[in-house]
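Omission of a single protein chain aside, the complex is shown with its protein chains in their original locations.
So that you can tell them apart, the chains are marked A, B and C in the order they are listed, and the count of residues begins at 1 in each.
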Amino acid sequence: MADPMRIRAQAQGSGAVVRVLMSHEMETGQRKDAAGKTIPAWHITDVTASHNGKQVLAAEWGPAVAKNPFLQFNVKGAKAGDKIAVTWKDNKGDTRTDEVTVS
Amino acid sequence: MKKLNRKWLALGAVAVAVAAVGCASLAPLPSTAELDKTAQDLVKASFRGQGIAKVERVTDIDETLRLCNAADVAGKPLDAATAKRIEEANLKTVKWPADGKFLGDWKQGEQIAQSGRGQTWTDAANTVNGGNCYNCHQISKEEISFGTIGPSLYQYGKLRGVTDPSSAAAKPIVEYTWGKIWNAKAYNACSNMPRAGHMGNLTEQQIRHVMALLLDPQSPVNK
Amino acid sequence: MMTRTLVALAVAGLAAGLASAQSPKSTTQSIEEYRAMLADGNPAELFEAKGEDLWKHKRGPKNASLEQCDLGKGPGVVKGAFVELPRYFADTGKVQDLESRLVTCMERLQGLNGAEIAKTPFGRGEMANVTALATWIAAESRGLAFNLPQSAPQERVAYEVGKRLFFMRGGTHDFSCASCHGEEGKRIRLQDLPNLTKNPGDGVGFAAWPAYRVSNGQMWSMQLRLNDCYRQQRFPYPEFGSDALTALSTYLGVNAKGAKSAAPAIKR
Partner (left out) sequence: MKTTRRQTLQHSAAVAGLLASSGLFPQLAHAWTNAAFDAKTVAEALKAYGGGAPTESKDVTLTAPDIAENGAVVPMGVATTLPNVKHLLVLVEKNPAPLVAKFDVSDAVDANFLTRAKMGQSSDVYAVAITRDGKALFSKKEVKVTLGGCGG
């Protein structure tokens, strides 16, 4: 199973700033191994986020997103104590969801 | 674990011997000679050959490096006579171009200057070595990613008045530049600069190309 | 290999693109800006989290955690341990750095095979675990000043031997550590080179590693940092946890006295 994300969600102004680090290779499919064989692409394709169970964000990513991806976004109206969950899915079908409480 | 333990114990063993002599809270350190010996023993025990990087690269270094290393540890530069002796010995190693041609193609010289490849334990024996030049020197104006360990070589030929590298007037600077690249220690005993020709890092032909990068009036370096 | 590909591509890019355009900002300012943008959101955090879990989790043939591991300040004391290593350990009779000490604990407390771990390539298996543990342990001392003990004779010998290693030219290019790290204000390409013969400042040099390497997306421990310096110096291969690396770390760590730790940092 994939390693957990690190999510920080901080109330700021009228919403919350969410910063996410995901543990993922984000292999481009362009590189070759020592034997000259192409290393197949392996990357996150879809990212979603929810605020207290309601989806607030959907994104599509390609292999050009950097390894161990970073994502920052602002959720309107989120306040301390609210739940923010982030889910990613990759092109091999692996998926991971983690949740934090806004502080 | 056995093998490693024995190696690790080396540091402990010397120190324990010292402690037995000193027995106060701050025992005197072993003599410089003893510490030098301990360091050499540790180098032998700690490094292993890997790929093309044989262990002799640290266990069997030449007199030039040995004397310069000792001077650095002591914090005192080499005395003038020793420095001169080392420089003369290194100058003798310089191989001058057999056909008298000092300059090649500056475009290939630029590629060699850019490359930091070759001679590491992850390189193959047939890797084409780079010159590592930009790691330490500014050379052409276009490359903004350059190091500052060595002096800027931008306008190297122009600043030295080289308009025709094959002229008699240019001869001294052309020969010096060849010698400096072949064996930098011929002009400065403990120079930080590698001895590209002497140590076999660059071929004679590669050095011609780097020479052209620096001295050819057509090279961007001299524009 | 990632580096290779990207470097090759980058060279092509430089040849093609960089010839024109003088930027109004200096190169140094632009690079500073880039580094600042990366500082918030250091993937080293992912490894910190893994390391903390490994420390507290029961593992190995003895099904034990590392919570009784003595990193020099007594069993289980993590905070402040990082800025006092390498140091002398009576129970092994050796000066040890953080990583070799962790291997000792993994062997003695958890029953794992230390020699096997030492032979494992960086980034794999239990070696990746050692790196993650070191990352978390370093993070627990963030902001504390380096203050390596030098009272044991073994520690003072390690410093003196480390100094000799620091100034040891060798390999095919005559490089020593001092070739790049012996003076102030120098760079290799665009990267600043700290002067490691003295305290190079807070969070610089010895006080920055372990660090997340942007160029290859790997977490680099101090052992790997030194290992790859030696590779680039064209030296033979320094064994993981060897006395030479411990002595060199002692020299760097003692010189860094007073520098506040920024580890785990993020690096190019």
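The rule we apply is simple: a residue touches a chain if its C-beta (ideal position, glycine included) is under 8 Å from a C-beta of that chain, and two chains touch if they have at least 3 such contacts.
Being a predicted model, the structure only gives us computed values, none of them experimental.
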Report summary line: Sole touch to the unshown chain from B:64, B:114, B:138 or B:206: residue B:114
**Report entry** Candidates C:68, C:151 or C:215 - the one touching the absent chain
**Finding:** C:215
Query raised in the report: Which residues does chain C use to touch the chain missing from this display?
Result: 2-3, 6-7, 9-14, 16-18, 21, 23, 25, 27, 30-31, 33-35, 37-38, 49-50, 52-53, 188-191, 214-217, 231-232, 268
Query raised in the report: Of the residues in chain B, which ones touch the absent chain?
Result: 114-118, 120, 123, 130, 132, 134-135, 144-145
**Report entry** Hidden partner interface residues of chain A, rising order
**Finding:** 4-10, 15, 26, 28, 30, 45-46, 48-51, 53-67, 69-77, 85, 87, 89, 91, 95-103
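Throughout what follows, only the chains that are shown with their structure count from here on.
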Requested in this report: Draw the chains as points, connect those that touch, then say whether the picture is a line, ring, star, complete or other.
Outcome: line
Report task. Please work out the Cα centroid separation of chain A and chain B, and write it as a whole number of Å. Result -> 46
Query - Between chain C and chain A, distance of the C-alpha-averaged centres to the nearest whole Å - result: 28
Query raised in the report: Tell me, which residues of chain A touch at least two other chains?
Result: none
Query raised in the report: So which stretches of chain C touch two or more other chains?
Result: none
**Report entry** Residue ranges of chain C in contact with chain B within the complex
**Finding:** 11, 14, 18-19, 27, 88, 92-96, 100, 107, 113-115, 118, 151-154, 156-158, 160-161, 163-165, 167-176, 178-180, 182, 185-190, 193, 231-232, 234-239, 241-247
**Report entry** Parts of chain B lying in touch with chain C, wherever the complex brings them together
**Finding:** 1-4, 7-12, 14-16, 18-19, 22, 25-27, 29-30, 35-36, 38-39, 42-43, 45-50, 53-55, 57-58, 61, 65, 68-69, 72-73, 114, 116, 119-122, 132, 134-136, 142-149, 185, 192, 194-195, 199-201
**Report entry** Touch list for chain C against partner chain A, complex
**Finding:** 1-2, 5, 40-41, 43, 45-46, 49-50, 212, 217
